[in-house]
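Have a look at this one.
Removed: one protein chain of the complex. Kept in place: all other protein chains.
Naming follows writing order (A, B and C), and every chain is counted from residue 1.
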Amino acid sequence: MFNTLNIEYDSPAVDKSALSLIASVLVAGFLLAVTITIVLSDKGHNTGLAPLITQNIELSGVTNPVTAVLLNFRAYDTLLEIAVLLVVVLAILPTRDHHAPFFKRIVVSKKNLVLSALQRWIAPAVVVFAGYLLWAGAHQPGGAFQAGALLAGASVLMFQSDTYQVNYTSLMARVLLVLSLVVFITIGTALIYFEGSLLTYPLAFSGLLILLIETCATVSITLALASLYSSFIVSENTSVTDNKHRTIK
Amino acid sequence: MNELSSSLLLPAIVFLPLLAAIIAFLIGRNQLQGRINICFSLAQFLLVVLTTLLFLHEQTYQSERYVIGGWGAPLGIDLIVDGFSILMIALTGLLTLLITLYSASYFSDKYSASEKSLRFWPLWWLLISGLNALFMSADAFNIYVCLEIIGLSAAALVALQGSRAALEAALRYLLVGLLGSLFYLFAIAILYRSHGTLDLMQIAETANHSFPDKVAMILITIGLLLKIALFPLHFWLPPAHANAPTPVSAILSALVVKASLYILIKFWFDVLGATITLGASQMLGALGGAGIIYGSWCAFRATQLKVLIAYSTVAQLGYIFLLFPLSEYSMGVSSFTGSASQAAVYFIVAHACAKAAMFLAAGNLILAQGNGEIAQLKGIAVREPLNVLVFAVAGISLIGLPPSAGFIAKWLLLTTAIESGQWWWVIVVIIGGLLGAMYLFKVLSLAFSTDPAVVESPTSKSTPQVSNVMTTVALILALITLALGFNAEFILNISNTVSEVSGI
Amino acid sequence: MSLVMIFDALLIFSMFTLGWMSIFSLSLFRCIVFFVCLGLLAAIAWGRLGAFDVAIAEAAIGAGITGALLLAAWNRIRPHRTKAIELNVTNAKTSQKDTTEHV
Partner (left out) sequence: MTSALLYAIAGLALFAIGFFGVVVASHVMRKILALNVMGVGIFMFLIACAKRNPLVVDPLPHAMVLTGIVIAVAGTALALNLMVRIHHIDQSSQEQSK
């Protein structure tokens, strides 16, 4: 099933080997039937951990239960998850241009009206809204990941026009990319000294510490997601032939 | 609260590699990079040794929990160490130290572009921290996150080589890994639905012979078998392990497949032990047996050195899967104790050391030779005697000839099979050993052939000399393999306590 | 109650359809567009189930960023229009079909 990895653009949608077709229909149907029987038959654990979480939410420093789970009860998972994001960034980032500046603005003579309008009007609004999401994450839906994703979306918009370029391999970018992990680990281990156990927030500061971690996480996630996107764009713009084709179009 | 679970050590084992990854990423292209990484691996090794000694010193032989965040099991995440996980962490620490030493010279400018090393070091440390986190995790969803760290960084490391074959192998590896993790995640969702907790021990307490638990077990088994590459699902392993840079191949064969195996063993014997049936364990054993025969046969037919070793991993994994039917019979109840599990633990350690040694030696031979064709290895023993020696020693361990760790492991396996009256596994093991001898002696006899005409021609070319560090590291690993075999009694005692401990 | 159920059923049915079409549509571009639609519908469904945090994240990351990544990757692997014309100078019809299908 993975023996041939097809990347021909115009290839047919489906492998023509009948065996894998039949087998996968059978397996998928079996899976579906079995699991649906489970769902229908089993009452299961009715409330999960909801009561326990509502009991302890007072002690977590935030009032939004999802944020409480993500950054307090199961903060270790979130830490490792940020590490997953870092893995992919490391795998994808180009390794050249270490000393080029972090942020560059290119003055382009030919302007795309729609894009520049979007940049001028929508991007600041998105930034403000992301800040709001981050701040609101403590007590209502929102948080670091959502804010980071929004900011990354705004930066995707920025790169569409080639007006702004961020060099993701500059020292500044690298520091910002690992910022959340560093802050997370530092706070986590420092708390061993103060509180006796990893990532045990003291009650008085937990809200503040969570906000600090979330802010750093937003920065890192924004940069990580934006760098993932730009890795598909940059090499296209640098290659000369592709640019030619573009101008023809 | 005892010493180990109240100390800094357990989180430090996860965080030190993370810190190393961050620093390696930040310093970028720096002359000191190799040295800094060696320092980190030394620190990591010391940490692991300290932890192991502390664990053995306490002599409680019970699993110890470290509570993260002060919340406790169902709400927060716990770390847990028992004998088996301590053994795996110790193995990881040892191999990390040695392979880091190897990589420091492998990725220096002499042999390959330093561009690769810029990516290699951070990814390497992230992989190690993922492995350590996995071996200590007591939380089902946390294990999923760790599996993803391991899967993604391993695929990225395979892709480092940059050739089309390597990229394709990495892509296949990645897709298979993602598919396996999705199956695992699905099983976790079902488990959470019926048990209302993610903590492994709490799931184990309430697990029963019910239908959802069985389905979850099936899904976990399928997902993890994809990642372990048991026989019919092994198709991704040979290209991935053969095309990766040498240190990556070593860690992939030695530890990364074992990580998924560790989780499978944990679920199969500890967590969802209530759901397994005789037929299922016999089927896993049969797949393992088929893997032994098929993997050995493909290894015999391989024309590339690294492909041969990769297929040999497929075969060796098959031996470990004989654990499942044998332990079922020998104990009557499913728990990770008894002679079969002892054999499996011993096999994991022996195979990790021998396979790492073999991959490193093969990497050295390929560097000296210029390519990985087995046919071209004629007479290489004259030029690279030490590396051929390492290859031979590792091969002896893999075949299971006396003065080696592999012999002890196979001996344990055979005696367990005979004791439990399942003589058919004995036949499989013996045939596997014979086939193993066939493919390894094929290489060795070529290497030792002293046809003067052949010996002359390659030496006339100026081939790069393999650095001493790289040979030494491979030699140390081979010596460890031998030492594990010579100190059979001692090691058996340790592994005995280990397997006694690792039940709940 | 019944009205809500009908809404749920419609939502779920369209998610099935989009799930199927995001894998097996004729051209890759359509697959990606359908996948982004699937993500948006999923966000609505999760809002229905009271998971507003996840709905925001899915709309932003699952549909938005993933969609952008997929489109960028698609842009890299598709045969570019001008190249298609160069290759098929003799066969203008194919190139035309190309352009209509891929853009």
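Heads up, the rule we're going with is that contacts are C-beta pairs under 8 Å (C-beta built on N, C-alpha and C of every residue); 3 or more make two chains touch, one makes a residue touch a chain.
Just so it is clear, the structure is predicted and the values come from calculations on it, not from any experiment.
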Exercise for review: Taking the whole complex into account, name the chains on display that the unshown chain touches.
Suggested key: A, B, C
Check your understanding: Taking the entire complex into account, which one of B:L42, B:L178, B:A290 or B:M438 touches the absent chain?
Key -> B:L178
Point to revise | Residue of B:L8, B:A189 or B:V469 touching the missing chain in the full complex | key: B:A189
Check your understanding: Touching the missing chain, which residues of chain A?
Key -> 1-2, 4-9, 11-15, 20-21, 23-25, 27-29, 31-32, 35-36, 39-40, 44, 46-51, 53, 65-66, 68-70, 74, 77-78, 81, 84-85, 87-88, 91-92, 145, 221, 225, 228, 231-232
Study note, to complete from the structure: Omitted-chain footprint on chain C covers residues 4-5, 8-9, 12, 15-16, 19-20, 22-24, 28, 31-32, 35, 38-39, 42, 45-46, 48-51, 53-54, 57-58, 61-62, 65-66, 69-70, 73-74, 76-77
Study note, to complete from the structure: Contacts from chain B to the absent chain lie at residues 141, 145, 148, 152, 155-156, 159, 164, 167-168, 170-171, 174-175, 178-179, 182, 185-186, 189, 192-193, 198
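Throughout what follows, only the chains that are shown with their structure count from here on.
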**Study point:** chain A and chain B: spacing of chain centres that average the CA atoms, whole Å
**Key:** 30
Review point. In whole angstrom, how far does the Cα centroid of chain A sit from the Cα centroid of chain C?
Key: 20
Review point. Between chain B and chain C, what is the separation of their C-alpha centroids in Å?
Key: 40
Study note, to complete from the structure: Residues of chain C that touch two or more other chains sit at none
Study note, to complete from the structure: Residue positions on chain C within touch of chain A in the complex are 23-26, 28, 52-57, 60-61, 64-65, 68-69, 72-73, 75-83
Revision key, fill the gap. Given the complex, residues on chain B that touch chain A span 6, 8, 11-12, 15, 18-19, 21-22, 25-26, 28-29, 66-71, 74-77, 115, 118-119, 122-123, 126, 129-130, 133, 139, 141-142, 145-146, 148-149, 152-153, 155-156, 159, 168, 171-172, 175-176, 190, 192-197, 210-212, 215, 235-236
Point to revise | Footprint of chain C on chain A - complex, ascending | key: 7, 9-10, 13-14, 64, 66-67, 133, 141-143, 145-146, 149-150, 152-153, 156, 225, 228-229, 232-233, 236, 242, 245, 248-249
